[in-house]
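Note that one protein chain is taken out, while the other chains of the complex remain in position.
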Amino acid sequence: MPSAFEYKEVVGISTENIEAAIKEGLDEAAKTHHVAWFEVLSMRGRVTDANEVEYQVSLKIGCRAK
Amino acid sequence: MPSAFEYKEVVGISTENIEAAIKEGLDEAAKTHHVAWFEVLSMRGRVTDANEVEYQVSLKIGCRAK
Amino acid sequence: MPSAFEYKEVVGISTENIEAAIKEGLDEAAKTHHVAWFEVLSMRGRVTDANEVEYQVSLKIGCRAK
Amino acid sequence: MPSAFEYKEVVGISTENIEAAIKEGLDEAAKTHHVAWFEVLSMRGRVTDANEVEYQVSLKIGCRAK
Amino acid sequence: MPSAFEYKEVVGISTENIEAAIKEGLDEAAKTHHVAWFEVLSMRGRVTDANEVEYQVSLKIGCRAK
Amino acid sequence: MPSAFEYKEVVGISTENIEAAIKEGLDEAAKTHHVAWFEVLSMRGRVTDANEVEYQVSLKIGCRAK
Amino acid sequence: MPSAFEYKEVVGISTENIEAAIKEGLDEAAKTHHVAWFEVLSMRGRVTDANEVEYQVSLKIGCRAK
Amino acid sequence: MPSAFEYKEVVGISTENIEAAIKEGLDEAAKTHHVAWFEVLSMRGRVTDANEVEYQVSLKIGCRAK
Amino acid sequence: MPSAFEYKEVVGISTENIEAAIKEGLDEAAKTHHVAWFEVLSMRGRVTDANEVEYQVSLKIGCRAK
Amino acid sequence: MPSAFEYKEVVGISTENIEAAIKEGLDEAAKTHHVAWFEVLSMRGRVTDANEVEYQVSLKIGCRAK
Amino acid sequence: MPSAFEYKEVVGISTENIEAAIKEGLDEAAKTHHVAWFEVLSMRGRVTDANEVEYQVSLKIGCRAK
Partner (left out) sequence: MPSAFEYKEVVGISTENIEAAIKEGLDEAAKTHHVAWFEVLSMRGRVTDANEVEYQVSLKIGCRAK
């Protein structure tokens, strides 16, 4: 097991549901890092012009640089 | 852009899922206000007599009176 | 059961005791809303000129408009 | 109504979605207690070896021993 | 002095006053544990059908199993 | 002194400075209420297309309906 | 009105009730300071050997040195 | 470097702006202590009879007695 | 991997150092549970009559009943 | 709109005023990222040898890498 | 037992370890007060020019003036 990890914080956004927004955030971090675990920091959102709810989920991600 | 918004806080309730409870809360606020954005404050719930999980999601909503 | 409630926040004030201050806050909200439940957010106060302790109790109240 | 309840805290885990993880946590508590209500304390997770997101939802549960 | 204590969390409920609700919570814990100290976590409540205020006080109790 | 106040929460917005944003929020509340005191809940902002910093200050305002 | 106040933090203790514990804390601060306002920070306690509940209320007090 | 500092908490008050209120608080502490650093704990305020905004800034100050 | 864990909260106490106090808390939980992970909630203490510092470390422990 | 943003946290420092310190922090982030929004996390400071107040404002910035 | 205690907040600093920093803070308070109990508020630090880690532990101390 490594002796240290770093944290990255991201916001994942989706109009589908909360889980899809989390997936967007994890995918963003996975571009540059190996994702080990995450924690949901907050859930925000808005109503789009198409009258859909857009979920914006902030994640704190434990990871290591690729 | 307006120079001020007000906050309303509501609880949306649904036995379907968390997203449906959020939608109930947003609909409640939309009766009297233009909804601009929201933040999930807490998620609570209970088990109903029909043995379903009832989700109770508290929202803080940035809005302007209609 | 309704599918949504709104929150109102009030401060109830009394020199009698904490319970009386809570009652003042609930009475204020009950003028315009059906009170369902409440939570104490903070308790503050001051010493009056008559040397009494004045209790100021902030309440977050789950309710529905009358 | 009883004059007291106790709190149990559990973590429910599922790769399906957040609601399924909540259900796992409630089922764990229901083995030994009558569940009255719950509150979500935190949502954490990880990416499994099968590349699925695993949701770990911490619940604080108001209950009474069976 | 023991080298460890455990925490129990309970809700005490009373329509009399806050102190009586605390007493209900301590009595619940004392059925199975020796109570050493407590901390008030939150105070909630509701208005009963008889128009009384019901106090619901959450306590975190430092204790040892009997 | 009144025996109760209500709280309103608003966001005041200005590209001038933080104090001007607070003033916008107080003015919004003053349209319908007598403002007694306020507390800054959070300060957010963004960079506008004109490359100015826009300050968005959330206020919790103790007040009474006019 | 003065342009500055200082804060003192004290714990007031009483086996009578919460209000009496608050009064003990205010009296302690009043020995050396003019008390302007206070806020309850936490409420803790214990069960005494005489089986009474002892309330320990922490106060943050806005004041000026005498 | 000293091996210990103490904290003082003060409220600085000004109708000019937030920075002037911070300065009032620092000046209050500097009467009796060497000020090393500070942190803003909260910003509150009120509207004066002269219709000015009065800023009340709470500071936690790291210092050593003179 | 199990689909649920429970949380226990304990206080571990030692005059040796913080790590020893954590060990006391983990040992207390291990009497009845399989310990999976823990989080430090708070560190308190006192000075004993023998003029030693006694460390009191509160832990939240993720575990399963034996 | 992008489906994800990342957060950067910075401290901006200025002896001029709080707004100038925020600007320093935003400029630091803008060297490598497109800044979308920010939130003030804390405001700290110190008194310089030249007897000026130095403002140190911590910002959480929503952004995307350039 | 006294009916009131006061709180002092201090920072203890040491390059040895966390326990030594706590001891420095308690010693600072003990110069003028009888220390009854303490709580760790935060742990900060820096790397010194000699490449040592310097621990800065903030304590909230329950005490009575000597």
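Note that the chains take the letters A, B, C, D, E, F, G, H, I, J and K in the order they are written out, and that residue 1 is the start of every chain.
Here is the rule we go by: a residue touches a chain if its C-beta (ideal position, glycine included) is under 8 Å from a C-beta of that chain, and two chains touch if they have at least 3 such contacts.
What you are looking at is a predicted structure, and each value in this text was computed from that prediction instead of being measured.
For the chain that does not appear, the touching partners among the shown chains are A, I, J, K. Residue-level contact of chain A with the missing chain is found at 1-7, 9, 60, 62.
Remark: the residues of chain J touching the chain excluded from display are 8-14, 24-25, 27-29, 58. Touching residues on chain I toward the chain that is not drawn are 17-19, 22-23, 26, 35-40.
Here is the rule we go by: only the chains that are shown with their structure count from here on.
Listed by label, the chains that touch chain E and also chain F are C.
With centres set at the average Cα position, the gap from chain F to chain K is 38 Å. Shared interface positions of chain D, i.e. residues touching 2 or more other chains, are given as 9, 17-18.
Applying the touch definition to every pair of chains gives A-B, A-D, A-J, B-C, B-D, B-F, C-E, C-F, C-G, D-E, D-I, E-G, E-I, F-H, F-J, G-H, G-K, H-J, H-K, I-K.
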